[in-house]
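Only one protein chain is missing; all other protein chains are in place.
Order of writing sets the labels: A and B. Residues in every chain begin at 1.
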Amino acid sequence: MREKILYGAGLIAGLYLVRNLYQILLVLPDEVDQGAIYRILLFHVPAWITCFSAYFLAGAASVMYLIKKDMRYDTFSVASVEVGLAFTLIGLATGSIWARIIWGIWWTWDARLTWALITCIIYAGYLMLRHAVDDPTARAKNSAVLCIFSYASVIITYKSIDWWRTQHPGAVLSIRTGGGRMDPAMESILFQNAIALLLLAGVMVAVRMRQEDTQREVESLRRYAHAAV
Amino acid sequence: MRYLRQTLTIAAKDLRSEIRTKESLNAAISFAIVILVLFSFAVDPSSEQIKEMSGGLLWLVFAFAGALILNRSFAREQNNDCLDALVSSPIPGSALFLGKALANFVLLTVVEFVSMPIFGILYNMDWMRQPLWLAAVLLLATWGITVIGTMFSALTVNLRMRELMLPTLIYPMMIPALMAAMRLTTLLINGEGIPADDWIWVKLIVGFDIIFTSLAVTLVEIVLVG
Partner (left out) sequence: MDSRNFTYMFYGLAAAWLILSLYVLTLVSRERRLRRELDSVKRMLEDRERAAKA
């Protein structure tokens, strides 16, 4: 039953994304300054929203793990970080392609881009750390602490457009600027895409959590088998 | 007061054992000198270019040499289960951590104060033009680096491939402090003061120190004891 709900939600998210894609490609007009390329941003920004939410929830779950010592929080954090990392890659790739047209270069070392890359490396380090620890409790404890530290980089990435003068555009969404920086029709699609991606990410996290449980079961059965010999 | 004494006891213990064996201090200093020499092949040491890069070069040296010191910090307690003894002693985990961080801080500062004149001689740099500000930046950024490093040293002490994992984890974490320190050190070595525009970097280092010190002090008990 749970499985059906999960796949159903995944299907809905996928269909919603396709429907948004139709809107983006065929209904919305080109943007005045940027032309067709701005459509990438309607994926770029939602991908970062999803990834920041995933990292935030992973950090919160890590705090909860350290308080409650319940393995489910650890499972949630690793699933959330991994899915977040996938969306980080999407954000970096789409942003880079957009920059190639608008700025004429794939990459520039301004504060926003640099911090986004650092965040990506730090969370990849989190997954590496998990591989290096065998004992499940020690792994959960150490990676929870690392996850809390890592969240600092997410905050800096988010705020970097306010703290430094960046080549990366400043805030455009009306929730941060009070409106006027973006066409309402485009912004509405952007948020719909964000909802679709968040739903999709939720499904992925749930699937990944179940895999982590299976993984733990395999490990404990193996340990039992070795102990029984 | 008691807490402070406990912290200092741990720091003194670490420093004493380091002074007796000199194992990580020797390694770190010679490593720093080797990198300083190697770098002269990467850029023309007599050119003006080196002035622009001095801060970056120095902090890369300090960060690499620091990793050698930090790697040993908790690992040296593994022999004879010393770490278990320390954890079960009546000292709070945070005092243990602060003591070790303090010892690492002193060691890394020694490495820095040895490397600076060598850097000045090898690259013909008059680096003492703003000594007080430079010392302040060095100390602030070094504290930030050692806090992160000591925390992660505790975190990775039981890992497979510890020597490999520690640098991969700490360098990205240290970037805010390193970035600010590189920028400010370049400015100060070239004899300019800190322009109004660049005060954000000073704030960044101070903020980094405060945030990560408090985060580490709250979390280290969990890492050490569980």
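What we mean here is this: a residue touches a chain if its C-beta (ideal position, glycine included) is under 8 Å from a C-beta of that chain, and two chains touch if they have at least 3 such contacts.
All values derive from a computational prediction rather than experimental measurement.
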item	value
Which displayed chains the hidden chain touches across the whole complex	A
Of A:M71, A:A86 or A:M128, the residue in touch with the unshown chain	A:A86
Subunit A, residues in touch with the chain not shown (by the definition above)	21, 34-37, 39-40, 43-44, 47, 83, 86, 89-90, 93-94, 97-98, 100-101, 200, 204, 207-208, 211, 214-215, 217-218, 221-222, 224-225, 228
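We take it that only the chains that are shown with their structure count from here on.
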item	value
Cα-centroid distance, subunit A relative to subunit B, in whole angstrom	32
Subunit A contact footprint on subunit B (complex, rising order)	151, 155-156, 158-161, 165, 168-169, 172-173, 175-176, 200, 211-212, 215, 219, 222-223, 226
Sites on subunit A touched by subunit B in the complex	66, 118, 121-122, 125, 128-129, 132-134, 137-138, 141-142, 145-146, 148-150, 152-153, 156, 163-164
